[in-house]
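Complex shown without one protein chain; remaining protein chains in place.
As written, the chains take the letters A, B and C, and residue 1 is the first residue of each chain.
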Amino acid sequence: MSILINKETKLIVQGITGRDGSFHATRMKAEGTNVVGGVSPGKGGQNIEGIPVFNTVKDAVEATGADTSIIFVPAGFAKDAMMEAADAGLKLVITITEGVPTADVIAALPSLQKSGTKMIGPNCPGLISPGQSMIGIMPPNIFSEGNVGLISRSGTLTYEVVNHLTKNGMGQTTCVGIGGDPVAGLYFIDLLEMYENDPDTEAIVVIGEIGGDAEERTAAYIKEHITKPVVAFIAGQTAPPGKQMGHAGAIISSGSGTAEEKIAAFQAAGVDVAKEPGEIPALLKKRMN
Amino acid sequence: MSILINKETKLIVQGITGRDGSFHATRMKAEGTNVVGGVSPGKGGQNIEGIPVFNTVKDAVEATGADTSIIFVPAGFAKDAMMEAADAGLKLVITITEGVPTADVIAALPSLQKSGTKMIGPNCPGLISPGQSMIGIMPPNIFSEGNVGLISRSGTLTYEVVNHLTKNGMGQTTCVGIGGDPVAGLYFIDLLEMYENDPDTEAIVVIGEIGGDAEERTAAYIKEHITKPVVAFIAGQTAPPGKQMGHAGAIISSGSGTAEEKIAAFQAAGVDVAKEPGEIPALLKKRMN
Amino acid sequence: MKIHEYQAKELFAQYDIPINEGKVCYTVDEVIETYKSYNMLTVVKAQVHVGGRGKAGGVKLANTLEKATTAANNILGMDIKGHKVEKVLVAKAADIEKEYYVGYINDRNTKSAILMVSKEGGVDIEQVAAETPEKIFRYAIDPAMGMPDYLAREIAFKLFDDIKHVRQAAVIFQKLYKLYVEKDATLAEINPMILTPDEKVLAIDAKMTFDDNALYRHPEIEELREADENEKIELFAKSKGFSFVKLDGDIGCMVNGAGLAMATMDMIKLYGGEPANFLDIGGSSNPQKVVDAMNLLLEDKNVKVVMINIFGGITRCDDVARGLITAMEQIKTDIPVVVRLTGTNDKEGQAILRGTDFHAVETMSEAAQKAIELTQS
Partner (left out) sequence: MKIHEYQAKELFAQYDIPINEGKVCYTVDEVIETYKSYNMLTVVKAQVHVGGRGKAGGVKLANTLEKATTAANNILGMDIKGHKVEKVLVAKAADIEKEYYVGYINDRNTKSAILMVSKEGGVDIEQVAAETPEKIFRYAIDPAMGMPDYLAREIAFKLFDDIKHVRQAAVIFQKLYKLYVEKDATLAEINPMILTPDEKVLAIDAKMTFDDNALYRHPEIEELREADENEKIELFAKSKGFSFVKLDGDIGCMVNGAGLAMATMDMIKLYGGEPANFLDIGGSSNPQKVVDAMNLLLEDKNVKVVMINIFGGITRCDDVARGLITAMEQIKTDIPVVVRLTGTNDKEGQAILRGTDFHAVETMSEAAQKAIELTQS
């Protein structure tokens, strides 16, 4: 089992004729993901390495029965692409595009909500259920099938952690990169609930970072609702206040959003917090026996 | 029994300090309607004939537990008043105000929908469940308790019909004036469904007029879903095409919206159509025996 | 409120919606001058607030100065369904590869603006709707979302296959929506929108109407009002608080409430008479309103009888009856007046009118029959 995506997931790629879109569409297909189509207005009828291209998401859904979409369009077109995916009734949209104005995400979310479409991202690496489906831009070979669910605001830091997990024989049900932007789709709590309900997930890793209070809220939620063991890591303990650390969301505003607060909140909720990524497998093992 | 309003309905009056608002608030209260408060920004703390006035709908709802509101504000402020009522979580809003721009109604409807607030109007006389509650500007003395449900796009024409009903001993469960504007809240089909489900309503009168295709759709709905007897009347058989007959909605556009089409649709659905208002009681009696 | 094609095209131009160049002309000389300046195939189109200009001979092509002059002479001053043509639009005729229909209206069922498009452009869209409804694509517009790129494109793909044409049409849909919403229009129609042989998409006709209730916030639209004779009477009536539509019969009607006013006209017709008008005097019926309404009705020299039908609701019928008597004292006329009062205290009201010059009756059908009888005496 897994959350959000599995072998049945039928994926379309929005922006499939762009450089990133075509590259990753091909990679995902090679990895076994069920890539059923792509969208590029005016390129309908063409195909990219055997993947049929459609003019609109609606056309693609009608022709293929797709339920999920991944968005690779340039930042200025991402809002429109999200809304188009929502309007076509997709269940899940993964927005990889980085640099999307926050106001555009805020403006697109009501459309997604209206149609019951879940979104991951923007500015995220996507998600993977090893052995079943990969929808994103991560390096698939570091992942392995298993019983750990992972949620992260970061890209390469996630790979770092997954690498440790896999090397320690701890495979994953699903790993989700929720993205580092200030406003995003599915967030820690939404995904924790899914992992809690997924019978195959036995433990959960949460990788947070400075900025906002999502980790504090997550800690409170875990205390109340999550029975499975959770291990956390927070990046940015040495970040100075008022400076954006790469991710637009990773900024400590005066007096809140610090790593210390987040670590304290997790610890108060009974979550083990790793001092460094390499410590995570040991902490998990301690809790899973 | 009745639909939409009854003895339990707690009403607030938006625009209660205006000329129409204060006049009708007092009338409705005198008629036995449970008028629990009024709203007029900056007049909070005052009272109109014993009815407490609040600055905001939210304040009024918190203080009184109101579930329904009637709007008397000027046309330019109606959109805001509807949205305020929706945001405060009211169950039902009756907008009496006439002359509201159609775009304002269209813009306010999503707010109402989001909060599950039903609306009647704008540009309507309101509704009455005789003996229980009157929320509107109709003359209460012509109504009487009984088993006929009535829906109408017109004001005085409704009174004309009700007058015939009452004089013929046919009382009403609820009479609803849905208003003559091109876009409005609850419409024929919504209300027919409620009457169908109301155990005390034994027959239904539908008073339509030229313009649009609501009556045609209603006829199709009746054929499919309504088991109770329905009698209809359509005003505007002599109206010329392209001319607005008072109501903004009462206009025959080239080739559709004529009274002939509507009458034919009703007759095809097994609905008796009265030639003149005075004929309605007899047609009802024929169907109700 | 209706505006002319040439005015709608001016609005289109303000919103960067591509149109064929044209100029409004009020005289034959102006038409000649305009034709000379274009010196190409030109179309001369009557500007009237009524449909069916083409069938009525109000639209002519001209490829010579002579033909343009003839067209101007024929069209200026002609009568189209009771509307006199006082101006024409003289426009450069565009080469047409294909014609499409594009129109925004407010829709009662979806409770939103809808965009309708069809490949069947340049013909009567109502006929297409009736005969081949599947050829019209309808899209309800979420007012919160408007017309996003993807939706405009999706709709344009219903008309075109080539992305070059799709992009042009999509932009037109978006700009027309912006115009429609920003100006509180109730109709914005392009019929036809065309594709030219050199692959341009443009509007060669334009029709717009506006929400009367919203004109208070659009003085720039109010300024476009060019009322013809009938419309002027209706506007005057509106200034008095009435809704008025002139008809061809001889029984003047005065009613409170639009639905009841329509039912009154219907009743007259049902009993074999002909209403001279629709007149809704609105909620109340004070003496001054009755005076104003009577004066309005009596301006129509066809009117032989006036029928007043008042439902006394909140205002009681006895008060209304006294008001009617006061009002009629101010009006000197030999035209017989039938009055029917119903509602609160109707018996008392009817009693007061007995013995006056009013022909007081109890029911609508009696009133109609009495009025018809009086027209024949």
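Note that in this section a residue touches a chain if its C-beta (ideal position, glycine included) is under 8 Å from a C-beta of that chain, and two chains touch if they have at least 3 such contacts.
For clarity, every value in this text was computed on a predicted model and none was experimentally measured.
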{"item": "Touch criterion as defined above, residue of B:6, B:26, B:56 or B:168 at the omitted chain", "value": "B:56"}
{"item": "Residues belonging to subunit B that touch the chain removed from view", "value": "41-42, 55-59, 77, 79-81, 83-84, 87, 110-111"}
{"item": "Interface with the unshown chain - residue positions in subunit A", "value": "27, 75-76, 99-107, 109-110, 137-139, 141-142, 152-160, 163, 180, 182-184, 187, 207, 209-210, 212-214, 217, 233, 235-240, 242-250, 253-256, 259, 275-278"}
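Everything below uses one rule, namely that only the chains that are shown with their structure count from here on.
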{"item": "Arrangement of touching chains [line / ring / star / complete / other]", "value": "line"}
{"item": "Chain whose mean Cα position lies farthest from subunit C", "value": "A"}
{"item": "Most central chain, Cα average position", "value": "B"}
{"item": "Distance between chain centroids, defined by C-alpha means - subunit A, subunit B (Å)", "value": "49"}
{"item": "Rounded Å distance between subunit B and subunit C, as computed from the means of their C-alpha atoms", "value": "27"}
{"item": "Touching two or more other chains - residue numbers and ranges from subunit A", "value": "none"}
{"item": "Numbers and ranges of subunit C residues touching at least 2 other chains", "value": "144"}
